[in-house]
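Take a look at the structure set out below.
One chain of protein is taken out of this complex; the other chains stay put.
Here is chain A:
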Amino acid sequence: MQIIISNSSKEPIYEQITNQVKSLILAGELQEGTALPSMRNLAKDLQISVITTKRAYEELEKAGFIYSIVGKGSFVAEQNLEVMREKKLKVIEEQLSAVITNSREIGLSLDELQQLMKILYEE
């Protein structure tokens, strides 16, 4: 699990962790059921305090991204509808970006593109 912490960021470290884990989950890089590193191991690897990773995991758990089993650790949770929607939206955004890039390359205007999209959408 790749996590990069910036010490000069205004964003608190626990938030940096929660946001990056969320992105990994939404991007499908961390799959449902995957075990996360233990809080203490993650703290050691990131060279931060245990209470910081603890808070990050607690926030992730509250938001439904992960669940914990005492004595076993924390795992990526089955994603709820809202999360799934967010995830899909992200994918759509990426695909649309690719469409836009392609359109620009051949000089297709926004209007023309929208028209094309409309026809396809209503098909």
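Criterion: contacts are C-beta pairs under 8 Å (C-beta built on N, C-alpha and C of every residue); 3 or more make two chains touch, one makes a residue touch a chain; residues count from 1.
The criterion applied here is as follows: contacts and distances are computed from a predicted model.
Between the listed names "Ligase-associated DNA damage response exonuclease", "Cytochrome bo(3) ubiquinol oxidase subunit 3", "Pyruvate dehydrogenase E1 component subunit alpha" or "ABC transporter ATP-binding protein", the UniProt record for the complex's undisplayed chain reads "ABC transporter ATP-binding protein". The residue touching the chain not shown here, chosen from A:Leu30, A:Ile48 or A:Ala77, is A:Ile48.
For chain A, the list of residues touching the undisplayed chain reads 7, 10, 12, 14, 38, 40-41, 43-44, 47-52, 55.
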